[in-house]
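Excluded from the complex is one protein chain; the other protein chains are retained at their positions.
Chain nomenclature is as follows: A and B, assigned in order of appearance, with residue numbering initiated at 1 for each chain independently.
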Amino acid sequence: MSAAKLIHGYEVVIGFETHAQLATHSKIFSRASTAFGAEPNTQACALDLALPGTLPVMNRAAVECAIQLGLALGSHIAPRSVFARKNYFYPDLPKGYQISQFEIPVVQGGAVSFLLDGETKTVRLVRAHLEEDAGKSLHEDFIGQSGIDLNRAGTPLLEIVTEPDMRSSDEAVAYAKKLHEIVTWIGVCDGNMQEGSFRCDANVSVRKPGGPLGTRREIKNLNSFKFMQQAIDYEVRWQIAQIEDGHAIQQATVLFNPDTGETRAMRTKEDAADYRYFPDPDLPPLVIAPEWVERVRGEMVELPWVMAQRFVRDYGLPEYDAATLTQSKAMAAYFEETAQACGQAKLASNWVMGEVSRRLNAEEGTFEKVKVHPLALAALITRVADNTISNNGAKQVFEEMWSSVQFNEDGGRLIHVNIFEGVHLSDKVDAIIEAKGLKQMNDSSELEKIIDAVLAANPKNVEEFKAGNTKALNGLVGPIMKASKGKANPAQVNDLLKKKLG
Amino acid sequence: MPLTSADITRIAKLARLELAPAEHQQMLDKINAFFGIVEQVNGVHTEGVVPMAHPVDAMQGSEAMALRLRPDLASEPNDREANQRSAPAVERGLFLVPKVIE
Partner (left out) sequence: MRDLHNLGVAELAALLHKKEVSAVEVATRFLAGLGGNPHNAFLDINSEVTLAQAQASDAKLAAGTAGPLEGVPIAHKDVFVTQDFVTTAASKILTGYRSPFDATVVRKLREAGMVTLGKLNCDEFAMGSGNENSAFGVVSNPWESSHVPGGSSGGSAAAVAARLTPAATGTDTGGSIRQPAAFCGITGIKPTYGRASRYGMVAFASSLDQAGPMARSAEDCALLLSAMCGPDLDRDSTSLDVPAEDLSRDLDRPLATAGRQGGPLVIGVPEEWSEWSEGGLRNNDVSLDVLMPLTKALHQLIQLGAKVKRVGLADGNLAIPVYYIVACAEASSNLSRFDGVKFGHRAAQYSDLLDMYQKTRSEGFGDEVKRRIMTGAYVLSHGYYDAYYLQAQKIRRMIADDFQRAFAECDVIAGPVAPTTAWKLGEKTDDPVANYLADIFTLPASLAGLPCMSVPVGQSEGGMPVGMQLIGNYLDEARVLNVAHQFQLHTTHHTQAPGAAA
């Protein structure tokens, strides 16, 4: 492990608390819907409003999510965990307490590992516990008042807490991205950061190397990776400047302002620390039998790092390719379907990481919905592998395939706008190849004639090559390709040139 | 241990109660009078005793006392009107409160 990067001689220490909203249909303790975007308070039932006489009833799916995440992170699943009340007053907290877990959380320990600058980093987890989300305050439309929407109140959360193992904003962001990938991969969270499904609080402090831990400040509610980076960087510089100026760091909760790029301490809540936690008398302890854990383990989707290892082993892919392709389930599935159909894993990998990704990025698309079907891409790759077309030619075919597809506005149904609908896929590829005249000239006798002609027309290059300058041939490739109208197979050209010239 | 006036101030704040000076003193006196009884728990030997959060714990043994889990069904209808019937201040479906300053 390399030494931590110092900033002006200070070591940065970062721990994260991430709130991941669980992708359940109903809330953690009530049967109201968790769907995003509803009219205010139309998804806040009597329990969510804390009306007198209401009582919490636990959602099984939320527990199942906790078990899944715990297993994915290599954590211990507590056979018995307890819900506790965290007492404080805030308008978006209808009961005046949040039901959370305090002394005995459902998930304990675990770790998240990721690659950063070619090195594997591991961030240890302290715990992950179940709790309920609060509602929302809206300030814009009201003068001197806030409007409270409790639709979000009661949405299930897993709060995931790390040890202060990170040493730079890069590490922190890489950790957050990895955690985001994991929770979306296994399906416990939809990962939609704009909608608030995945929110991070960063605990940041600085110290001289070897010294005691500095006082930390907590940057709350970071909901984009870009903001995480900016906020932490600013906070670190601010803390160092404070210390250098002789001021001690006071523990505080801070908010990041994306417009100014600065962090600012919130109004201090003097009694913020005294939450008076005690076990919630309305909820008996949560018991998770080993059989349940084993069943979840057996039903778990293949985790990304396991899949990456399988790609290396079964498809012979380099580790870099395997890691890149397993960044999302959809990308991995797209790759695998393509590779299995054409039997050309490396080529498939190149195309998926290259052309397909490029186009998706440009159009802000995702691997959930790719215009070119994996089987179509497989057919194209087959034509490259069997030398029917060159790579360049393939790109032209691909362009044609991509632009011939549109997604319908509703339901995203693929409709084909060109005449090739109904034709067998590789026939379609072949049809485009034929239509565009992209078939490579594989007949060596014709190619040899062209090469002979070009060699004859360029005696100087031939001389220089025979004199020892191998690069002299490059000037010949262009004319040969032109004379063949681009249909010459470049690999074949090189082979024949070398054969003729020795 | 008797409570002090500072304790009363601190706890009143925690509980969001506002006590007039006379009330404050009365509260201090009455709670302290009661605390003489409460203090009795301090001398009791309880080593090895498992706390009882629930009567049911004693009844059926801790294995039986497990949290029941319900299926993940969003079956509550939108009942906003009935639920907000007794709300002090509502506008466009939102509960109004004095501005929340962070």
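What we mean here is this: a residue touches a chain if its C-beta (ideal position, glycine included) is under 8 Å from a C-beta of that chain, and two chains touch if they have at least 3 such contacts.
Source: prediction; values computed, not measured.
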Residue among A:Val57, A:Leu138 or A:Val312 that touches the chain left out of view: A:Val57
Option touching the unshown chain, where A:Lys208, A:Arg276 or A:Arg358 are the choices: A:Arg276
Hidden partner chain, residues of subunit B it touches: 3, 7-8, 11-12, 14-19, 27, 30-31, 33-34, 36-42, 44, 46, 49-56, 58-59, 67-68, 70, 79, 82-89, 95, 97-100
Subunit A, residues in touch with the chain not shown (by the definition above): 46, 49-58, 85, 87, 89, 91, 94-97, 148, 150, 273-274, 276-278, 281-284
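Basically, only the chains that are shown with their structure count from here on.
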Separation of subunit A from subunit B, taking each centre as the mean of its C-alpha atoms, in whole Å: 41
Subunit A residues within the subunit B interface of the complex: 24-26, 30-35, 39-46, 49, 51, 57-63, 83, 89-91, 137-139, 142, 144-150, 255, 266-267, 270-271, 274, 276, 279, 281, 283-287
Subunit B residues touching subunit A - in the complex, by the definition given at the top: 10, 13-14, 16, 53-54, 56, 62-63, 65-76, 78-80, 83-84, 91-102
